[in-house]
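I have placed the structure first, in the form of structure tokens, so that the comments after it can refer back to it.
Shown here is a partial selection of chains from the complex, left in place.
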Amino acid sequence: QMSFIIRSAFAKNRGLWSPVLGAVRTMSSAGDSTSSFTTLSVTRPADSITHVELNRPEKRNAMSRAFWSEMVDCFNEIAVDAECRVVIFSGAGKLFTSGIDLMDMASDILQPEGDDQARVSWNLRRVITKYQETFSVIEKCPKPVIVAVHGPCIGGGVDLITACDIRLCTQDAWFQVKEVDIGLAADVGTLQRLPNVIGSRSLVSELALTARKMYSDEAKSCGLVSRVFPDKEAMMAGALEMAGEIAARSPVAVQGTKINLVYSRDHGVTEGLNYMATWNMSMLQTHDLMKSAQAAIEKKGPKEVIFSKL
Amino acid sequence: QMSFIIRSAFAKNRGLWSPVLGAVRTMSSAGDSTSSFTTLSVTRPADSITHVELNRPEKRNAMSRAFWSEMVDCFNEIAVDAECRVVIFSGAGKLFTSGIDLMDMASDILQPEGDDQARVSWNLRRVITKYQETFSVIEKCPKPVIVAVHGPCIGGGVDLITACDIRLCTQDAWFQVKEVDIGLAADVGTLQRLPNVIGSRSLVSELALTARKMYSDEAKSCGLVSRVFPDKEAMMAGALEMAGEIAARSPVAVQGTKINLVYSRDHGVTEGLNYMATWNMSMLQTHDLMKSAQAAIEKKGPKEVIFSKL
């Protein structure tokens, strides 16, 4: 089914993708994933685009113990994979994710070890810090990550998507900051990132304190997602088209943009400008600048320029 | 009239509130407020919910000298009141507040004491800092505060509501950052908190520099309020329902969520995650987590679980 969606995506893109399409078909026949992850499927639907899929559909893509460490390995690999310029993240099956797999993780969280109270706390802190890293790797990875959500996105799912760069969803998607319902304050990123992601703090507080569901319309109007699509097929096509736009541009420009956007979020404007100037004192010397300038003069689009790998 | 509204609120909530309703009625007959404040009325409309009302309707709820210190006492009490899990703040009478009571406060601001210029300034700074504390206590109080605005909310009123967690208003509400009209830069919180509260800086600047009124529709679309209700009765019912949702959840989770949301606003994401991990290393050990998990398995809602006081 997924391969059909991807095919549609290319079909809609007016032939531009046709050479890529062949490659995808080949990859698909050779099996979807070249990786050995058990909770993630990693494929290359088109040149320079990596597709990471949360792949436990039979468990509603719940986040198991394996998931938390596989994410770190997966994104650390992507971070240094010169063949990848942009990542699409989505969920396999009928929904995005039902959040943390409480059964599988109960021992970590509900029965932490330690000889006394302080030692139990010490170990819990180590666990939480490890789990936080699971989503922080998305942010540390310099390649932009487009996340595409369909159906429910619950609890840990919201932590995950707030660490991505661009958020898309389907009409039937809904989002729920569920943690307060199970007696804990969200501790792997939602409380830190959501207020930066959407424009209304009143809404952030309401969502985090009441655990109510937010549907796609509200998610669009508050800025959580930047686009809503009628269904998953259309969304994946849209995600691929957007990924294609990004992948076609200079990776020096694209990845420098992500790194500086993340840096600026956590620093004042003066700090951000200073860092940016120090960053670009070398990055402006890329050949990509001249190639792009020349293409612009020749009225060519970025997809007609060949940039070196990064 | 207020008691009628509260009754309606419960009536609309499909019987869920009926046991609580009796308690409220009793409280009302015994007098609205158990406190000795002259500018605030403090009641308990339902279990674990404290209702603080700005109560100088004959003065358009203007903020008098007494108000500025009573707020500090009131919220410091609430902060350690284990019976209270969530606060609703509203204005008595026909409007929310007309802002600072210039007549009453003239001596503090217009005729500050001091033997020379530096000493006058020194005393003024002490006064401003004290006034800032009036609204900062709302933020330091770990219980979430829902503010419900009807009619005008002017000057100091905007400072007040930006320090609350969730903002609701009626269709006829309007907001005005009035300070520039009386020759001063807003100094008790609006300039600091409003840009965090709504998503458009261009709008913040326009409001603060021109003192124009913003009506409920725009307040909703820019994210200042998260919901607009047709009238005060409906709003108070909505506030009570929302407060009920929050009060029913684990206070460890709810108050930890507020504390970390406030912390994250003023710190970068990395800082926020570190603080969160250190916070939750003990808070995750609450029995509320197990109780909530069990309730979830048994398909019970949070209102069916009994959590210890905090």
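Read from first to last, the chains carry the letters A and B; within each, the first residue is number 1.
Heads up, the rule we're going with is that a residue touches a chain if its C-beta (ideal position, glycine included) is under 8 Å from a C-beta of that chain, and two chains touch if they have at least 3 such contacts.
Note that the structure is predicted; figures quoted are calculated from it, not measured.
A.B. asks: Total copies in the full assembly, please; the file places 2 of them.
C.D. replies: Per the structure file, the complete homomer consists of 6 copies.
As a convention for this text, only the chains that are shown with their structure count from here on.
A.B. asks: Round to the nearest whole Å and give the separation of the Cα centres of subunit A and subunit B.
C.D. replies: Roughly 35 Å separates the two chain centres.
A.B. asks: Going by the contact rule set out above, which residues of subunit A touch subunit B in the complex?
C.D. replies: Those residues of subunit A that touch subunit B are 102, 109-110, 112, 117, 120-122, 124-125, 128-129, 132, 136, 139, 179-187, 189, 191-193, 195-196, 198-206, 208-212, 221-223, 265-267.
A.B. asks: Which residues of subunit B touch subunit A in their complex?
C.D. replies: Going through subunit B, the ones touching subunit A are 144, 165-167, 196-200, 221-226, 242, 245-246, 249-250, 252-254, 256-261, 264-265, 268-273, 276-286, 288-293, 296, 302, 307.
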